[in-house]
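Would you mind keeping the following structure in view while I ask a few things?
One protein chain is absent from this view; the other protein chains keep their places.
Chain nomenclature is as follows: A and B, assigned in order of appearance, with residue numbering initiated at 1 for each chain independently.
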Amino acid sequence: MDATLSFDEAIEKFDPVLGFEVHVELNTATKMFSSAPNVFGDEPNTNVNEVDLGLPGVLPVVNKAAVESSILIGLALNCTIAEYCRFARKNYFYPDTPKNFQTSQYDEPIAHDGYLDVELEDGTVFRVEIERAHMEEDAGKLTHMGGATGRIQGADFSLVDYNRAGVPLVEIVTKPIEGAGARAPELAKAYVAAVREVVKNLGVSDAKMERGNVRCDANVSLRPYGREKFGTRSETKNVNSLRAVEHAVRHEIQRHAAVLDGGGTIVQETRHWHEDTKSTTSGRPKSDADDYRYFPEPDLVPITASYEWVESLRARLPEPPAERRKRLKEAWGYSDLEFRDVVNAGLMDEIEETVAAGASASVARKWWMGEIARRAKLADVDPAALGVTPAVVVELDSLIREGKINDKLAREVLDGVLAGEGTPTEVVDKRGLAVVSDDGALQAAIDQALAAQPDVADKIRGGKVQAVGAIVGGVMKVTKGQADAGRVRELILQTLGVSA
Amino acid sequence: MAAINRDDVAHLARLAHIEMTGDELDRMAGELAVIVDAVKSVSEAAGADVPATSHPIPLSNVLREDVVGHVLSQEQALSGAPDAQSGRFRVPAILEED
Partner (left out) sequence: MTNSELIRSSAANLATRLAAKEISAVEVTQAHLDRIAAVDGALNAFLHINTDEALSVAADVDARRAHGEDLHELAGVPIAVKDLIVTIGQPTTAGSRILDGWHSPYDATVVRKLREARMPILGKTNLDEFAMGSSTEHSAFGPTRNPWDLDRIPGGSGGGSAAAVAAFEAPLALGTDTGGSIRQPGAVTGTVGVKPTYGAVSRYGAIAMASSLDQIGPVSRTVLDSALLQEVIGGHDPFDSTSLTDPSTGLVAAARLGNVSGMKIGIIRELHGEGYQAGVENRFNESLELLKQAGAEIVEVSCPNFQYALGAYYLIMPSEASSNLAKFDGVRFGLRTLPGDGPMTIERVMGATRAAGFGDEVKRRIILGTYALSAGYYDAYYGSAQKVRTLIQQDFNAAFSQTDVLISPTAPTTAFKLGEKLDDPLAMYLNDVATIPANLAGVPGLSLPGGLADEDGLPVGIQLLAPAREDARLYRVGAVLESLLEQSWGGPLLDQAPELAGAAAGLAGTKEAK
């Protein structure tokens, strides 16, 4: 890189313009054009049929559910749904692309001209204009072998798994995003997060970035302030986490600024993001090899979305995420900080379900943001993926409220639930964890504890009621914690003839 | 329309991933020039108001229900592969070494 500029210096000199192409993998049961299963993580080349492998003679047939998911995405992004659209072939040779063309949409996308309101951390709302959302198919997965890094450079050979080939994708393309200024990296992250939230909320994608369900290509260009014409852009490919999106945009702004400031010019090219070095490297420049020779896919017929069809899908749209957040925050009575923490932890759905299942909002928050989040962090998984269901939380809470267990026992019950020993009640029974509430059994323990600490007993008799804690502690020790501390206290005072 | 020359053919052969010798390029350029000359009248045949026909019999919304159908076994999938390893198709390096 030429002379470096700080981010602030870069922004002071240049006006950044952003653009995003976000690919969303749909969670349909089958592929875009074949009836092979759309499943992540199976043995290589086991979720394919002849269509996915592009064997001689095969023909594609469009998945209706994928079309409907695409229309839903278009509607949620406030797009116009095309009355008539078609697939086209994008011709290029690459070993992860079985037919050596991608069946995609070109000048006739299913959805176009929409917008997405993106909320920044301080509550500012930034409207991002959507140019189009189009349907296409995913490619297979390459594993580069040999060479030191497992990267494509220096590899001796590559292995191809076509399980992902043909998975339905919706590619969402923004119009150039102007005016973000210093907040460009933050907006980039917030935009991708918002898209992710929209498709997750629609239920059309699993939206797991770590699995590549949502993948972002980030375009960055700079221009002097006040100039209308855009600068030359770079396209950073496959930036696949929210943090990386933010970092990549920040990095590219600084890189462009340094080049331009040094009197250089930006080459239009693709760039690759490297998480380890937090920087991009040059991919391949735009060249005549990018002549994709698009033409309408002759093996498929057009899709016409009737008013009735689109409206029936519109009726299925869930509440938009921003509205939902506003509603839930009010209903739960959380503070701004509490609510933002819940959102950032991705636990809104879980808390909503837990509340719906009968817990109070504060209890639900206490469990999910507390014990469950703590364990998830230890296990290095999402809290939602830990295996605790809202029903478990509700049951734990009612066991506590009924006095059957205390907080400490509840944690042990949770251990049992996570170990697959059954419901909380079943774990209590199997492990014999119920609080000792049989007064007879408790009385023996109390007598024993009082006898062990006669001086303390005297103090209590003498009116120092707060000393009762030491005796309670003794009882809890004897009962291995399985006593209801409140009841123990009552019984001690009763035994000593002291009123509370 | 510009006549098709040897450089054009070389470029097209690269796009089409067909290696060609110099002789082949020369011969192909000659043949294509004749063919292109014979078909170019097509570009003047239809006015701007004539719609294009992509499919002889117009159909629309031919869609498939999202129900899992047949799948090949890994063995079947790889049965025609020129080279395979660990359940995957094996291909030579994708980029030239730097």
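By definition in this document, a residue touches a chain if its C-beta (ideal position, glycine included) is under 8 Å from a C-beta of that chain, and two chains touch if they have at least 3 such contacts.
The model shown is predicted, which means the values in this text are computed figures rather than measured ones.
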Of A:Val22, A:Leu53, A:Val245 or A:Leu491, which one is in contact with the hidden chain? A:Leu53
Given A:Ser158, A:Ser221, A:Thr280 or A:Thr479, the correct residue touching the omitted chain is A:Ser158
Per the touch rule stated above, subunit A touches the missing chain via residues 49-50, 53-62, 89, 91, 93, 95, 98-101, 158, 160, 291, 293-295, 298-301
Contact footprint on subunit B, counting only the chain that is left out: 1, 4, 8-9, 12-13, 15-20, 24, 28, 31-32, 34-36, 38-46, 50-57, 59, 62, 64, 72, 76-77, 79-83, 89, 91-97
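To be clear about the criterion, only the chains that are shown with their structure count from here on.
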For subunit B, which residues count as touching subunit A in their complex? 11, 14-15, 17, 54-55, 58-74, 77-78, 80, 85-95, 97-98
Applying the document's contact rule, which stretches of subunit A touch subunit B when the two form their complex? 28-30, 34-37, 43-50, 53, 55, 61-67, 84, 86, 93, 95, 100, 142-144, 152-162, 288-289, 291, 293, 296, 298, 300-304
